[in-house]
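Only one protein chain is missing; all other protein chains are in place.
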Amino acid sequence: MKLDRISYLTLGFVLGVALVLALLNQMTALGSALHVPTYVLALAGKYLCFAMLALAVDLVWGFAGILSLGHAAFFALGGYAMGMYLMRQIGTRGVYGNPNLPDFMVFLGWKELPWYWYGFDWFGFAMLMAVVVPGLLAAVFGWLAFRSRVTGVYLSIITQALTYALLLAFFRNDMGFGGNNGMTDFKDILGFNVQADSTRSALLVISALLLCGQFLLARFVVASRFGKMLIAVRDTESRTRFLGYRPESYKLVVWVLSAVMAGIGGALYVPQVGIINPSEFAPGNSIEAVIWVAVGGRGTLVGAILGAILVNFGKTWFTGALPEVWLYALGAMFIFVTLFLPRGVMGLFRARTSKEPEPEAPEVAAAHEVTG
Amino acid sequence: MIERDTLLYLDGVTVSFDGFRALNALSLRLNEGEMRAVIGPNGAGKTTMMDVITGKTRPDSGQVVFGKDTDLTKLDEPKIASLGIGRKFQKPTVFEPHTVWDNLLLALAGDRSPRFSLFARETAAEKRQIESILETTRLTDQRYRRSADLSHGQKQWLEIGMLLAQEPQLLLVDEPVAGMTDAETEQTAVLLREINQTRSVVVVEHDMAFVRALGVKVTVLHEGSVLSEGSIDFVSDDPKVIEVYLGR
Partner (left out) sequence: MRRIAALLLLIILMQGASVCRAEGIDDAYEALAASAGSISAASFNSVRLGIEQLAVSGDPRAAAVIGALQDGLLYANDDHALFIQQPDGSYADARTGNPAPDVTDDDVKAVRINNAVRSAIEAALGSLQLFAPDVPTRLAAASAVFTSHNPAALPALTRALAKEADPAVKQRMEQAKAAAIVYDPDASQRDRLAAVATLRARGDQDARSLLSTLAGQTGPVADAAASAVTAIDRVLQIWSVAQSVYYGVSLGSVLLLAAAGLAITFGVMGVINMAHGEMVMIGAYVTFVVQQTMHAYVPSLYQISLLIAVPMAFLVSGAVGVAVERSLIRWLYGRPLETLLATWGLSLVLQQVVRSLFGANNRDVDTPAWMSGATQLGGLTLTWNRMYIILFAFLVVAALMAALRYTSLGLRMRAVTQNRRMAAAMGIKTPWIDALTFGLGSGVAGIAGVALSQIDNVSPNLGQGYIIDSFMVVVFGGVGNLWGTTLGALTLGIVNKFLEPVAGAVLGKIVVLILLILFVQRNPRGMFPLKGRAVES
């Protein structure tokens, strides 16, 4: 697999910044001018996790034409799996000091651990669930949707309904996932203190490595014959059937892969922000992830990473400096990018190097083979 | 001419949309190795016939038998395609973001499963096959161009090339020369005859000069059923055909 220069630069940037931040945090003294405070590590880690979500969205939207407005659901499910592990690690250090039950269950008066919490005190199992649960949900949903040829906006709207249904479900206390408070006050991960700078630094570097790994995996997929077929499915799905392909199985594979990638992002997100609650399922989150991709450049993978980091950096800055303005800025970004920058920031780079025409919208390009 | 086996047999196929009968008890027989031209005015049911054969539209009644005893009305598009029926659309639909080479690569007969395609590498045999199709369709010089950048006629050829790559027994070709220059039209006729050496072909076309140039048996469709069948001279002298085309 050959990588272009921008891919190398992006990988180098992600790894380099993560390493430098982690080293500066670990090697310099607290008062030093070079010292990187903990919250910067947490922020950077958060951006990288969002970048994984964006990468997942780009894989399905950019290459298979599936505009998912529910991808944050997979992210959040991965996060919940990690959250459950972290809750189990609290042990007797909770407010109620109950060795068998997390605090919120004691509070609700539960007597024993629900069966679906079994195994989550074991890290390996929790991480397995962080990929299996989103993957399984995606498989069931995708199998139903793609098989019955639900496409375009209809698919987008039902993905949004999916995450909305999960949002409502996770708000319920009797689901056993902490209700609207979710899970927080984590103590240890694999025996290391989650709050400690060293753990934070390690988590940041791990996030960077996993992001790069996901990027390489995504590159491998889109560069393969499978990826070429995916693009063909995106632009002219009906045509591929007459060549003997089953586009639904191609979409299903990439859809499940994408959900798993999002789930991994979510699992790394939780220990770094220290909380997981149902608001992660909010439909707005999924749509925001789409705008990261749109800003960076749909169908470029690198653009998804850059877009996620760029937009979230902007969000952090705006909500700190001018909180009122952020929603205006976000809203305007949606409008501006769709109207004037359909290929995103990456489009600006590419425009200089090649003269590729603007990609036609898939719906327009879809085969219109209707005549008498 | 030696008597050959029937390859495709349509029997009493009826399709209606909201009361409008696009196909009305259409029956048609195509022999192995035959090339057939299908003509007819707008709305005669030519494209609907192709839709039924390729599984895009399910008929309300009637049978479509392929080969010995395969009932196509029970199968979906990918299954029918893998049985060896290829289709070229009226509006050329190639995979525009891909190069000519990649278009042909994706069309090549072979394993269609995602698992295979994820790890597939181009083999020498595949390369040879693509080269030969490029040759046949006169696209050798265009192999690394994005297919979106091809001329209209080149796209038509590429699509025919993709059909060939599928190695079908039967090609359904919908208006292959629409929008082509005279020179291109002539070349296309040659190309189709070349293809017909090894495969059966059904060509739907409006262009009478082109149909004449093909020099094959012609079926005239009108209001969803066969109006007349025979050589081009026979059908163009048929009073029923003249009435439909020219009116009284």
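Note that the chains are named A and B in the order they appear, and that numbering of residues resets to 1 at the start of each chain.
Definition applied: a contact is a pair of C-beta atoms (placed from the backbone, for glycine too) under 8 Å apart; a residue touches a chain by one contact, two chains touch by 3 or more.
Not measured: the values here are computed from a predicted model.
Undergrad: Touch as defined at the start, partner being the missing chain; which of A:294, A:308 or A:345 qualifies?
TA: With A:294, A:308 or A:345 as choices, the missing chain is touched by A:294.
Undergrad: Mind pulling the chain A residues that touch the left-out chain?
TA: On the side of chain A, residues 67, 69, 141, 144-145, 148-150, 152-154, 156-158, 160-162, 164-165, 168-169, 171-172, 283, 287, 290-291, 294, 324, 327-328, 330-335, 337-339, 342, 361-364, 368, 370 touch the unshown chain.
Simple rule for what comes next: only the chains that are shown with their structure count from here on.
Undergrad: Averaging over Cα atoms per chain, report the distance between chain A and chain B in Å.
TA: Centre separation, chain A to chain B: 44 Å.
Undergrad: Please give the residue numbers of chain A that touch chain B in the complex, ascending.
TA: 221, 224-226, 228-229, 231-232, 235-236, 238-239, 241-246, 249-250, 253, 356-357, 359-360, 365, 367-372
Undergrad: Going by the contact rule at the top, pick out the chain B residues touching chain A in the complex.
TA: Contacts found on chain B: 22, 41-48, 54, 56, 76-78, 81-82, 86-87, 89-91, 93, 95-98, 102, 105-107, 112-114, 117-120, 146, 148, 162, 166, 174.
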